[in-house]
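Before I ask anything, here is the structure I am working with.
A single protein chain has been omitted; all remaining protein chains appear in their positions.
Up next, subunit A:
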Amino acid sequence: MSSIGTGYDLSVTTFSPDGRVFQIEYAAKAVDNSGTVVGIKCKDGVVLGVEKLIASKMMLPGSNRRIHAVHRHSGMAVAGLAADGRQIVARAKSEATNYESVYGEQIPVKELADRVASYVHLCTLYWWLRPFGCGVILGGYDRDGPQLYMVEPSGVSHRYFGTSIGKGRQAAKTEIEKLKLSEMTCRQGVIEVAKIIYGVHDEAKDKAFELEMSWVCDESNRQHQKVPDDLLEEAKAAAKAALEEMDAD
């Protein structure tokens, strides 16, 4: 579906005749080429999962984290250019601590998503800045309960029950829509996310991948943290079993 924006795609401050800003669309392509990132909001919290494509066997498992804590109560999973992602995470962390020092309470997730979106959007307004080549899924738990937001390179942000970005996002979204999220706990959600990510991973195109997952839920005391190792292993095992079942058909 690539369209050539000859001449209108050189700068982020140029509109094309049909009202598109091509640079932003190209930035979104960088996100589309990255490993799948999935986020779901369950009854009692939010689960984030990342398909971390491993570039080299020399890399230590557990390194190159794609999910970052933004504050105690929220975390962010990044897809796209990793270095751009670091900038966004750093900015989100700073916004969160700034809010807390001014208002004395943890930043509401909605406010955080707004601030991150504004920052990403900022970089689409000036010719001397390029848009961020990464999309971000933000999950957090504040006094309005667990919430899930996604911010795209264009700077739009929406609130979701479940969403995904990256290579396998279409397939992942289809799987998410099948789930009954409002009745699911995060414990079950972790298993489902693992199954989805294993399911959308393309064995032919990409070789190895590492599954990285985090959650913020009642069980984790409303703190954002890596999914505990034993639950992660359980999820991986369930996902592999589900794959074999599908292959057997």
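We take it that a contact is a pair of C-beta atoms (placed from the backbone, for glycine too) under 8 Å apart; a residue touches a chain by one contact, two chains touch by 3 or more; residues count from 1.
Rule of thumb we're sticking to: contacts and distances are computed from a predicted model.
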The complex has one chain missing from view, so what does its UniProt entry call it, picking from "Adrenal ferredoxin", "Calcium and integrin-binding family member 2", "Calcineurin B homologous protein 2-like" or "Proteasome subunit beta"?
-> "Proteasome subunit beta"
Answer key for A:21, A:69, A:150 or A:165 versus the chain not shown reads A:69
Selected from A:20, A:93, A:130 or A:236 as touching the chain missing from the view | A:93
Since one chain isn't shown, list which residues of subunit A touch it in the complete complex.
-> 68-72, 93, 97, 101, 214, 223-226
